[in-house]
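A single protein chain has been omitted; all remaining protein chains appear in their positions.
Each chain carries a letter (A and B) given by its place in the written order, and its residues are counted from 1.
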Amino acid sequence: MTKRPDTETVVTGPSRRGVLMGATAAAMTASLFTPKSLRAADFPTAEVNTTGLAVTDDAVTIGILHSITGTMSISETGSVQAEKLAIEQINAQGGILGRKIEYIQEDGASDWPTFAEKSRKLLVNDKVASVMGCWTSASRKAVLPVFEQHNGFLYYPTFYEGLEQSPNVIYTGQEATQQIIAGLDWVAKEKGAETFYLLGSDYIWPRTSNKIARKHIENFLGKKVLGEEYYPLGHTQFNSVINKIRLRKPDVIYAIVVGGSNVAFYKQLKAAGIDMTEESPLLLTISVTEDEIRGIGGENIEGAYACMKYFQSLDNENNVEFVSAFKEMWGEDMVIGDVTQAAYLGPWLYKAAVEKAGSFDVDKVREASPGIELTTAPEGYVKVHENHHLWSKTRVGRAQADGQYEVVFETADLVEPDPFPEGYQ
Amino acid sequence: MFDGYTTSELSAIFAMQGFAGLSLFSVYVLMALGLAIIFGQMGVINMAHGEFMILGAYVTYLVSIFFAEYMPILFGAYFFLAMILAFVASGLLGMAVEWAMIRHLYKRPLDTLLATWGLSLILQQIYRSTFGAREVGVSIPDWMMGSIALTDLVEIPINGLFVMAVTLIIATGVGVMMYRSLWGRQVRAVVQNRTMAGAVGIDTGRTDRLTFGIGCGIAGVAGSAFTMIGSTGPTAGQLYIVDTFLVVVFGGAASLLGTIASAFTISQTQSILEFFLSGSMAKVLTLLTVVGILMLRPQGLFSLKLRK
Partner (left out) sequence: MSDVSTLGLRQSRLFTASEILGYLVLAVVIFIVIPSALDAFRLNLFGKYLTYAFVAIGLVLCWGVGGILSLGQGVFFGLGGYCMAMFLKLEASTPENTAIQSTPGIPDFMDWNQLTELPWWWVPFNSFAVTVFAIVAVPMVLAFVIGLAMFTRRVSGVYFAIITQAIAAIATILIIGQQGFTGGVNGITDLRTLMGWDIRPDNAKTILYFVSGILLFAVLFVAHVIRKSKAGRLMIAIRDREDRVRFSGYNVANFKIFVFCVGAAFAAIGGAMFTLQVGFISPTLVGIVPSIYMVIFCAVGGRSSLIGAVYGALLVNWAQTTFSESFPELWLLAMGALFIAVVMAFPMGLAGLYDDYLKRHVDRVLAPVDRMMIHRAARRESEKLSATRATQPAE
């Protein structure tokens, strides 16, 4: 099959959004993708869709599967918004292989069996070509067998614990070693931290992340861990552990508290007179994005450090475009966190993979995925690794009173994803 | 675990830990008082209690925005108005719910559980549609966030003190109303014998509505106060509901004093265990202790002597 660049451009409607998308499309000329639209007629449906997916002559249907009710909707709403934005933008550019993206959205309801049920519905009933979805590890684990059985293709946006590499998933967030090690190196080198106190919500991601952190602190940095403990999800009383931390006097509190507990933890920390701007102890977290700060309140977390791959304040052209498009679509008061950005990459990576493969067939998309590069990513340049994770930079940000992070450090090179790290098991 | 610390350091920690226990105690009392009235006095299992609390929290959020926008000078004092409005809003909603739903169900207490569960789903969805699925950040006046340094080592959080004060006022208020006012006498009469109370001329319908409304109003105040220490989101109410019921049941449902005693026992157990053990285990051990005691003494710590 030959890809013939089209001479015509797809006319977008004169709507407000069309104008906006035009602006975005202009920025996209810097991208690797063919800037001009591909025409569907050049890619007959019979050739690009041999496995009976929901692909027609002018549309391709994908699924969006996140919790929009229940406790996880607090976190997953941003991902849904980012995915819808990416889909709008791709459509404004002419879609994928000349086909508009249509989506079917399902609610996982913060309940893992529901995720499994809905993913089966999307794959079996709706025959969606790919799915953007899931947030918690538990929901991903619940849908994984469904995707492997029905050969679906999932773009998973969250930073997570690693220890997984499915042929049916592209992990657009960072796995644990990518996110953790650079931050610990930085805090040991720049801040001279000697002692750490590890704290987390009680489930697999914080536990695995702390395991990696502890190995790195003890075996590679030669520093000391003073304590490690976990609180049930949804726990709201942290005064006792704050006293315990006071007694132990660590240089660094390494916190992986999530959800509603987050708000309680930081408010109580502030109220207990631990002023994080004094950095004694210094607080380093990998679980608080700008999204969470909205609930916590910027003044309550000012001075804390977060280690992840994306901050809304990143100063590059892609990101400025992305932030303004996101606010245009969803409202001026929106904030964008790490996972939201990773979710935004999903549809773009999918488009790139399909167009490289010249087919919507899952097997061909999978084959084409490793090596896909995205120079238009808000976080900068990313590249899909053989192991289905992304090469990405890791950054450290310092929380400001206005709810944004000021980037104080970023790795010089892209960090290689390593979901099964040697020496950290 | 106490090697290498000086005595003054240790005593400072214990002082602060004692305070942590006390503030957990007042949080529990505040959570449970409204339910103690509704569940303990009226026998209604209100599964939407957490949602009434969150209504109070959202009211606080709205008031804080209003003050920040129009009266920034008075921002430091908005919290007092917010608490009053939270009480009114949750109380009115409570009375409406009592009128529309609960009053038809007094003879079927277990059914109130299902109906109020449905109500809690609806309220959650309304909050989500109105305020968005994300948590809202309630900005607290500066003077309320922070701590008083008693010595170099002992720091007492001001919001803890504030919650304690609110708890004290509400608990005293409820106590006085329940045992000194006409309304209190009527409530107790209706609880003990509805038919007889009606026969001596008490408007039982009005008494019920008022009681339910006051219980919900107190939940609203609690929610308002908890914006200082917890999160405000559509599902945040669910975080409180189990603890709340446990405190009330453990205390012996019909006794307000029992509720306070049980809040004290549970909070002290939990805060001490949390200090010496890891968080999850402390929670499990606390719950197991409570259930264990309930197995031995199912009527709760304090109970009315009733012939069955």
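Everything below uses one rule, namely that a contact is a pair of C-beta atoms (placed from the backbone, for glycine too) under 8 Å apart; a residue touches a chain by one contact, two chains touch by 3 or more.
What you see is a predicted model; the values in this text were computed from it and never measured.
Peer 1: In the whole complex, not just what's shown, which of A:K121, A:K223, A:R248 or A:K383 touches the removed chain?
Peer 2: Counting the whole complex, the residue in contact with the absent chain is A:K121.
Peer 1: Could you tell which one of B:L22, B:L55, B:A89 or B:L119 touches the chain left off the display?
Peer 2: Once the missing chain is taken into account, the touching residue is B:L119.
Peer 1: Tell me, which residues in subunit A touch the chain that this view leaves out?
Peer 2: With respect to the unshown chain, the touching residues of subunit A are 68-69, 105-107, 109, 111-114, 116-117, 120-121, 124-125, 136-138, 141-142, 144-145, 149, 161, 163, 202-204, 207-208, 211, 230, 232-233, 420, 425.
Peer 1: For review purposes, identify every residue of subunit B that touches the missing chain, sorted by number.
Peer 2: Residues of subunit B in touch with the missing chain: 39, 43, 45, 47, 101, 104-105, 108-111, 113-115, 117-122, 124-126, 129, 242, 245-246, 249, 253, 280-281, 283-284, 287-288, 290-291, 294-296, 298-299, 308.
Just so it is clear, only the chains that are shown with their structure count from here on.
Peer 1: Per the centroid of Cα atoms for each chain, what is the distance between subunit A and subunit B, given in Å?
Peer 2: From the centre of subunit A to the centre of subunit B is 37 Å.
Peer 1: Report the residues of subunit A in contact with subunit B in the complex, numbered from low to high.
Peer 2: Those residues of subunit A that touch subunit B are 68-71, 73-74, 76-78, 202, 229-232, 234-237, 239-244, 246-247, 260, 262-264, 267-268, 270-273, 291, 293-300, 403.
Peer 1: For subunit B, which residues count as touching subunit A in their complex?
Peer 2: Those residues of subunit B that touch subunit A are 5, 9, 13, 16-17, 19-20, 23-24, 27, 124-125, 128, 132-140, 145-147, 149, 155, 157-160, 228-236, 238-240, 270-271, 274-275, 278-280, 282-283.
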